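For this view, one protein chain was removed and the others were kept in their places.
As written, the chain order gives the labels A and B, with residue 1 at the start of each chain.
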Amino acid sequence: MTDMSEPYSQATGELLKIRGLSKAFPLTKGFLEQLHFEGGRLVRRRESVKAINGVDLDVKRGEALCVVGESGCGKSTVARVVMGLLEPTAGSIQYDGERIDNLPPERLLPYRRKMQMIFQNPYASLNPRLTVKQTLEEPMRFHNPGIGNGELKDKVRDVMDSVGVDPSWRDRFPHEFSGGQRQRISIARALMVDPEFIVADEPISALDVSIQAQVLNLMMDAMEQRALTYMFITHDLSVVEHFGTRVAVMYLGSLCELAPTRTLFETPRHPYTKALISAIPKLTQGRPGHIKLIGEVPTPINLPAGCFFHNRCVYADDRCKVEKPVLHTVDGGCRVACHGVQEGRVD
Amino acid sequence: MALLEVKGLEVKFPMRHGELTALRDVSFSLDKGERLGIVGESGAGKSVAAFAILNLIGRPGYISNGEIIFEGSDLAKMNARQIRSIRGNRINMIFQDPMMTLNPVLTIGTQMIECLQTHMNLNREQARERSIEKLRQVQIPSPEDRIDQYPHELSGGMRQRVVIAIALLTDPSVIIADEPTTALDVTIQAEIMELLLSLCEDNDVALMLITHDLGVVSQVTQRTIVMYAGRVVEEGPTRRIVENARHPYTHGLIDALPERTAPGMRLNQIPGVMPSLAAIPTGCSFNPRCEHVMDVCRSEQPGYVTDGEFRVACHWVAGREQQK
Partner (left out) sequence: MTRYWRLFKDSTLLYSFGRDKVAMASFSVLLLLVVLSFSSPLIAPFDPYDPAGIDIMDSDIPPSWQEEGDPRFTLGTDAQGRDMLSTMLYGTRISITIGLFAVLLQSVLGILLGLAAGYFGGRIDSFLMRLADIQLSFSTLMVAIVVLAVFQASFGTELYNDLAIFMLILVIGIAEWPQYARTVRASVLAEKKKEYVDAVRVIGLGSRRIMLRHILPNTLSPILVISTVQVANAIMSEAALSFLGLGMPVNKPSLGSLINSGFEYILSGSWWITAFPAIVLVILVLVINLLGDWLRDVLNPKLYKN
């Protein structure tokens, strides 16, 4: 058995290494609201929302790592911290062996070409005042100041073609497109700089069922043709089964389980993962038959002691209430943070 | 006789360049205690249909044709006062966002009691008793305390439970649920759906479930209507639709679900997008996306082929039926 304290690592192939990542958002309150009476003394207490709490995660070159969890689990925050849109409170992010979380903006520029992002809301992710052509040209021009107009035009045409948007529509504005087409344009913008790593934050959850399949296929094709690596953030487990090579399940800002997709769906280990998978509505069942969770998600302002999941878990015992479980490897290449699984109490 | 019968419903919205027809010739019926699913993508007209039943279509839209017969009277012809005695009383609605129903500045109790006193002849004490009883039915822990809380003190799942409790307050005969779980997390969605299902069964309430999620429909409803571009394209028993859809659109929609493909494979997709209401193609509105398209599909709007409980609007299906 491997040493628990050693972070998960393999000799080769890691593109992105996240270590001990935490992010807390201070609650903006006035000075007077921060004052509290405690034990007869006036103390100033600053509260914060703990969105991520010590996440260790690797993304291997060429894989599609899916990060799943319910709203408020911190999955989008992970994406934003990785992309440098938010500053982490603690921890480090390495890209291709280089630490990127503390770089000044100008030293970050080379990584901006390699890492791109696709957003959730196709209605908000395109600037309504720019035409498709302007939107697509901007990243290219910015990163290649000397680029000729002809070359740029060819590139825009190629990328539009590859995402399935008719290049003759390049002079149109976003409001002239449907949600699915906008998401294609959003993908095209990310592809313009030929990135090697793409973070996709719920890219299909705002789309209709028949369009979801189109966009997902497009992303899979792009992955194959351009040798992309994805970090795919989603709440929809049914999609993950098709898209991901590995899945990371998050709950309240921590990782519960990290496993190859096939293994996760066939033998989920963590009680929370089991509940999540059982809750996917399927066509083949008659009535909803899902594992019921007790209680409610605790607030991320005051996190519970021990395992964050213990108040909703039927297997929780005294140890779960005091000691926070860390990820440990079980057979089949999956890593689970659960005392019950480790002790063999949970099958 | 059906509890609710919609016949030839047509809804129009006057726009800058002429009128948009949001619903065209929509007919369906709902029996007592029956659970009907209305499936479609955004813009298919499924929410408009629900709003039309309760006369809630926002101006400038209006019902231009059709009847909505509920317990013998036509809702489409009722005036505002008459419809209010039905809406929120005999027919209730659950929205996607619980805050559409809940008033953030009033406690849950105040809102429930107010609702009861409007529609039923109860005094304050009785109304409160009944409210607590309904909150208990939707499995809200310690309803005696929760009733005095404000909506913002509850989680999203709890709020939707409260909305369901409010919808059940007046013992309605129909509940229309418009994407009731879309805003919720998967685990909570499963719980709410199960709750809604068992409450409807126990109280013999008919449920009209409007959703884009075929999985949910297949778990909850007995009969399903599929809508496309403002028209019903297919209707039938849910199990048969899921297992043996006839209309190429329904078929494509089901096949596009991830669970219909082996893990790791490309998903099946329907090419193209649903036309906007302003640019519905002539003939069958699905014809530009259809793999079985024929000449007649481009010129003539298909009528319904009926086969027992099944109803399909498709030239291709009609042709195959004739060959048999």
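The criterion applied here is as follows: a contact is a pair of C-beta atoms (placed from the backbone, for glycine too) under 8 Å apart; a residue touches a chain by one contact, two chains touch by 3 or more.
Because the structure is a prediction, the values reported are computed rather than measured.
Participant: Just name the one of A:40, A:128 or A:150 that touches the chain not displayed here.
Facilitator: Of these options, the touching residue for the absent chain is A:128.
Participant: Based on the whole complex, identify which of A:25, A:173 or A:315 touches the chain you can't see.
Facilitator: A:173
Participant: Consider the whole complex, including the chain that is not shown, and state which of A:23, A:50, A:75 or A:189 touches that chain.
Facilitator: Residue touching the chain left out of view: A:189.
Participant: Out of A:117, A:191, A:307 or A:334, which touches the unshown chain?
Facilitator: Spelled out, the listed residue whose C-beta touches the missing chain is A:117.
Participant: From the listed residues B:8, B:60 or B:319, report the one that touches the chain absent from this view.
Facilitator: Touching the chain that is not displayed is residue B:60.
Participant: Please output the residues of subunit A touching the missing chain, sorted low to high.
Facilitator: 80, 83-85, 105, 108-109, 112, 115-117, 119-121, 124-131, 138-139, 142-143, 171, 173, 186, 189, 193
Note that only the chains that are shown with their structure count from here on.
Participant: List the residues on subunit B that touch subunit A in their complex, please.
Facilitator: Residues of subunit B touching subunit A: 41-42, 155, 157-158, 185-191, 193-194, 197, 212-216, 218-220, 242, 252-254, 256-261, 263-271, 273-274, 276.
Participant: Report the residues of subunit A in contact with subunit B in the complex, numbered from low to high.
Facilitator: 70-71, 178-181, 208-214, 216-217, 220, 235-239, 241-242, 261-262, 265, 275-276, 278-288, 290, 292-293, 296-297
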